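A single protein chain has been omitted from the complex, and every remaining protein chain is retained in its original position.
The block that comes next holds subunit A.
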Amino acid sequence: MSFEAGTFTPAPGRGALGRMLGTQVLLETKLALRQGEQVLLTLVIPLALLIGLTLLRVVPLPEPRPTSALGTVLALAIMSTAFTSQAISLGFDRRYGVLRRLAATAVPRWLIVLGRLGGMAAVVFVQVVVLAAVAVALGWRPGAGSPGWVVLLVVLGTAAFGAVGVLLGGSLRAELVLAVANIVWFVLLFAGGVLVPAAALPGPLATVVQLLPSGALAEGLRTALVGGTPSTAHVVVLLAWTVVAGGIAVRTVRWS
């Protein structure tokens, strides 16, 4: 193979920041929505639960049922994306050296982090839109809710679970991350206040659940969707998880 002279003549320089960020967010979003296991976790299971919880009366939920079910699956969807899916992909991305790869380009490091968060936010947005649309089809009427609180809780929940997910995915070996992230997801779904409301859990567990991001987010969303005001405690719990886990992650997360 012969190359024309001048093909590789140096012409260095950093690309446009906005374009770099846009390309990375788009790519991270596509990767998340293309991977079967992740889609199962982030969309298929929440959709199945939304339909099941609305139509079957297996789990006790406050009326109106479609509204409570939506609150439950939104909390689950956020937990799946920001925590489990994020941790696992970060674990494997580290294993595959993609963060080091990007860190060796002209991209500023803050932009790599922002790109990841952007991808995560985009997936959450897709989930909210899809789940809300299906909920409408199942009889949910948005009128009664407090949209401001719902948006705030979605953002805070994504931040809290995202911080814990990055902490987990950025610290352990990829296989260990995979195992832990799935087990925690499972435990929080059933005993963390997501599927079964805190009030329906036995005494001491009910208290603990209120202090978990899962319990705080699910309770908060179910309250806000029927037009209520979530308790300050829920907001504080989510903020606390974000700050504490984020603070530890900044110190401990490894790029490879």
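Quick note on the criterion: contacts are C-beta pairs under 8 Å (C-beta built on N, C-alpha and C of every residue); 3 or more make two chains touch, one makes a residue touch a chain; residues count from 1.
Everything below uses one rule, namely that contacts and distances are computed from a predicted model.
Trainee: What is the protein name, per UniProt, of the chain that does not appear here: "Tryptophan synthase alpha chain", "MBOAT family protein", "ABC transporter ATP-binding protein" or "Spore coat protein JA"?
Mentor: Cross-referencing UniProt, the chain left out corresponds to "ABC transporter ATP-binding protein".
Trainee: Given the contact definition stated above, which residue among A:Arg100, A:Arg141 or A:Arg173 touches the chain not shown here?
Mentor: The single option touching the absent chain is A:Arg100.
Trainee: Can you tell me which of A:Pro12, A:Gly143 or A:Gly203 touches the chain that was removed from the display?
Mentor: Of the listed residues, the one touching the omitted chain is A:Pro12.
Trainee: Since one chain has been left out of the picture, which residues of subunit A touch it in the full complex?
Mentor: On the subunit A side, contact with the omitted chain comes from 1-3, 5-16, 19-20, 23-24, 27, 30-31, 34-35, 92-93, 95-98, 100-108.
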